[in-house]
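Only one protein chain is missing from this complex, and each of the others stays in its spot.
Lettered A, B and C in written order, each chain numbered from 1.
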Amino acid sequence: MEILKLVNLKKYFGGVRALDGISTTLHEGEVVTIIGPNGAGKTTLINTISGYVFPDSGRIIYMNEDITKSTPIERVNKGIVRSFQLVNTFDKLTVYENILVSLISSRKYQNKMTKTLDSYTDILEEAESILKLFELGDKADNLITSISYGDRKLVDVAISFALNPKLIMLDEPTSGVATKDKDDIMKKILEAIMKTGVTAMIIEHDMDIVFRYGKRVMVMHQGKIIADGGVEEIRKDEEIKKILLGGVYA
Amino acid sequence: MIELGEVVVRIYNIFFGTSVLFLIAVGLNLIYGVMRIVNLTHPAFFTLGCYTVAGLGVGIVISLLGTSLTPLLIIPPLIAALIVVIASLIVFPLFIYMSGKGDEVQLLVTYGLLLIFEDVFRLIWGVEPLRASQAYEMAGSLIVGEYLIPVYNIYVILSALILVLLLWLLLFKTKIGILIRASSMDIEMTAALGADVKKVLLVTVLLAGFLAGLGGGLYLPSASVMLGMSVELLVLAFVVVVIGGLGSFLGSFVGSFIVSVLRTITLMLFPELELALIYIVAILILTFKPEGLGGGRKW
Amino acid sequence: MSGKTGRRDFLKGLVGGLVAGAVVGVAGTELYRGIAAPPPPAVKEPVPTTPIKAGIQAYLTGGGAIWGKPMMQGAVLAIEEINERGGILGRKIEYVVKPETSPEETVREYRTLVLDEKIDFYVGLISSSNTPAVGPVAEELQKLSFFVDGCTDFLFESVVPDPRFCFRITNIQSADGISAALGAIKLLNLMEKDKVRIAHIHPDYAYGRNAHAHMQITFEKVLGKDRVEVVYEAFPGLFKVTDFTPYITEIIASKPDILASSLWGADVVNFYKQALGYGLFDKMKFVSCIAHAASPAEAVKDFPDGHIAGVHANYFFLYPEWDKYPINKAFVENYYKRWGTYPDSPAEGAYVAVYMYKTAVEKAYEVLGKWPEVDDIIKMLEGMTIYGPAGPIHIRARKPNKHQCYKDGIVGLSKYDPRYGFSVLTNPVVIPISRITVPEGWEGTPDPKAGTLAYSWIRETWKEGVLPV
Partner (left out) sequence: MVERLKKAFGDDLRSNFILLAIIAVIYPAIYAISPGWGIVLGHGITWIIALLGFNLLFGYTGLLSFGHALFLGIGAYTAGFMYKYLGINSIELHILGSILSSAVVALAIGLVVVRYTRIFFAIFMLAIAQVFWSLYYKFYWITGGTDGIKMARFSILGISLEHLDFTTYHHIYFYFTTFLTTILIYLMWRIVNSPFGLTLKAIRDNEVRAKFIGIDIYKMRLYAFIISAIYAGITGALVANHHRLVTPDIAYWTTSGKVVFATLLGGTRIFIGPLIGSFIFHVIESFAMRFIYWQLIMGAFIIAIVILMPGGIAQILRTFVESIRHSGRIGG
């Protein structure tokens, strides 16, 4: 079943064409990795789908509904969730509380102010299972600022998962993480995606990671999708390699 | 029917009011602009300038040079500026401590300093209002139609204009000025580029102190200074910077001008509303144009 | 002027035994009222030797300090004088000073004075906001309290209509505005004018509003409503404004004959200084009810000559004339010797308050033969008349304004005096207080807008076009 359809999305910042006519379709349960050099428009694409910026033209169809003009909150309520490139957590709260906040929001409990949290066993249980999903259980009571960067990235993703998303968009979940930990994090994230069966869109820079874990890969360059296909297909394309090398490694 | 003389006097009052408010607001904005510190102590520096002239400066000048106008116009405000610069130097370590700390730390520390200053004034100068209006009286008055206007106020207006010019030259044409402006945009970047940020901050604090001291020194002969003045000036100064735009050099001027115009108009038409109207305008501006009427420009 | 005659009668009767500097309590006919007049006991019980403790509360910071400091000095001077002469019946007086600030904090400090410091009596307060706050607390804690100022009519008309423990020394607030207006009418010959254009500038708080209302109704009644025209009114916040130039311009532009004002402290300094530069004083007469009242050496140093100088209807140190009234001379000299400055209205008020206590205790001791309880002291105070530096001062025993002190008001013309180096009050007009205040037993209701009985009383009982003094 089609979950997301982008129709000719355009977004210009001054003279820069961040999105220059993006059209594509995502199906339920699909995991898409987006790659491309810096400034290709990857983050702008996620920003546009999540409602952080509005496109200059084009349409966003989500589950057969036009959400081009919906607010970020409306989209979250419909199940479109994202994480950010830099760690974006609630810094004075514990790991556990970070996840709870997210659960409160997804259950629409944020207006409940007469009873303390311990009476909401449903979200407490769910928080435990999310902690388990990301293997964060032993760090649950630590302040988010006191755990390793890699773990914070995981919490960041876990916050998104707690919103019970249908479509999750992760903006470079391993960026800034020490190389040796990247595998571990990516593995945990993908496992979570598999277990929950959520549709996912992941921006990733590290080619090794992409080629090891990716299935469908989408290549962006100068605001356009220049290739879209299986990992092997993309890996073999010399043209793409040149662009990626020019953009990332040069 | 409004006579021409009346109009002239009112415009003249507006210029005078603008000059005085500008001299208070510009330092407040300078420190906020560069250090992001809301300096509640600033009005105390202005008041210290006033006290210095009344309690020290004029006495020194008269005992050394006798009662003659020109030295009385020029020297006491400079003494005031010097004293306030010294006071700024003394409290400077606190400003270094505060920069980068939360709003609440800044509010607490600068308010604590304000309280301390008020008592220091009392300790040194006592409880009676002080004044030193020799220069104001000797400068005499000009006749405008049926009205008289004090010449001294013209001197204050001109001095403020000259200060604006000098300040502009300093900020836009000198190296330290460029560094100050750069720091106000992005202090980390400025530091990364190899500038001695601590020196820039020191210059900023001293410059703000200098302006406040000079402002107080220029203002005093036309008024008096008393305990509690800094606390009263504080809220007014805030309104000025809110109307003009927080941290904006141009905004200091715009805010001062608008508050002066508002005062003159309300006092002419409905004097009961003076204070309330100024606050209400500040609220309206915060509601509809939170960057202030200075156009949101930093400089 | 009956006020002066009364004073001369007294002076004639003043015996030579009067010690210069001592304030002598004169037992009026009412003094023994309330005590079943027993013959003075033959044997007097010994007086405790422990010191008496006085609590003083005065503005020590902010714009009010210009009143608070002399008030404290007046009280301290009286205490020191008394101690020098052996105290009250041999008991020395100790004192504790606390700051007067906002009503909330003032009440708190008052309570500390009474409950912790265990003072025997209290002298203090300048602000009209603080007496209504402290008054009920004084009644509640049953502590004999002399309020020096804070003269709002509101205190004894509605807040504490039936006081036992609190007394107030300076004249009631309404008397202030009324006497200034009457003084202006007399000294400026306003009765002869066809039309009087009036501008007003008062501080925006209870005192300024009160002065405005009472000056205005006095002008309207005495001159006739048709002959008075208000051309401008402004109420700058108390000590909130330092640049008065826009006000000055508007006042000049409205072309008044007189400018009625109750600005005081730094406000009056700023105002007249700036007004001089704009030539305001050449174009109109300034009628102030208070400018010369506190710290005149600071407040009105080079005030222009020939304008109405008000002293809050209380006291100016040159009057009563020193040669005719040695109590004042001695007070001024002692005060100057002790503090290096001339006394003013708050200093005199606090000074008198301490002596009132002394006099009442001594009189009660004479009658009872033992150190009196507070109730006995109060009985002595009610209806008492004593002679202070400003002349005779009478404490009311009956409503309205029971426990309010009354003395003749004084208004004059300003004149710079090189002997003192500041502007003084000359050509004094003494306003007999009985002519301008609600008589004892008068039953009316306070005017709803002006809020005072005095206002209703003038509106209802004064004849239009007649000068009552």
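As a convention for this text, a contact is a pair of C-beta atoms (placed from the backbone, for glycine too) under 8 Å apart; a residue touches a chain by one contact, two chains touch by 3 or more.
These numbers come from a predicted model, not from an experiment.
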In the intact complex, which of the presented chains make contact with the chain not displayed? A, B, C
Identify the residue among A:L6, A:L19, A:A40 or A:L100 that touches the chain left out of the display. A:L100
Please identify which residue in B:I60, B:V120 or B:I265 touches the non-displayed chain. B:V120
Among C:A206, C:A294 or C:L381, contact with the omitted chain is made only by C:A206
List every residue of chain A that touches the chain not included in the displayed model. 50, 52, 72-73, 76-77, 81-82, 84, 88-94, 96-98, 100-102, 104-106, 109-118, 120-121, 123-125, 127-128, 140-141, 159-160, 163
Residue positions on chain C contacting the omitted chain are 60-61, 97-99, 101-105, 107-109, 111-112, 115-117, 127-129, 132-133, 136, 140-141, 152, 154, 158-159, 204-207, 209, 237, 448-449, 451
If you put the missing chain back, which residues of chain B would it touch? 38, 94, 97, 103-105, 107-109, 111-116, 118-120, 122-123, 231, 235, 238-239, 242, 246, 272, 275-276, 279-280, 282-283, 286-287, 290
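In this text, only the chains that are shown with their structure count from here on.
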How is the touch graph of the chains shaped: line, ring, star, complete or other? other
Per the contact rule at the top, check every chain pair and give me the one with the most C-beta pairs in contact. B-C
Of all the chains shown, whose C-alpha centre falls nearest the centre of every protein C-alpha atom combined? B
Go ahead and note the Å separation of the Cα centroids belonging to chain A and chain C. 78
Between chain A and chain B, what is the separation of their C-alpha centroids in Å? 51
How many angstrom lie between the CA centroids of chain B and chain C, rounded to a whole number? 39
Which positions in chain A are in touch with at least two other chains? none
Quick one: which residues in chain C touch 2 or more of the other chains? none
Which part of chain C faces chain B closely enough to touch in the complex? 60-63, 65-66, 68-69, 232-237, 239-240, 242-243, 245-247, 249-250, 252-253, 265-266, 269-270, 273-274, 276-279, 295, 298-299
Interface residues, chain B side, partner chain C - complex: 2, 6, 9-10, 13, 16-17, 20, 118-119, 122, 126-131, 133, 136-137, 141, 147-150, 152-153, 219, 222-229, 231-233, 263-264, 267-268, 271-272, 274-275
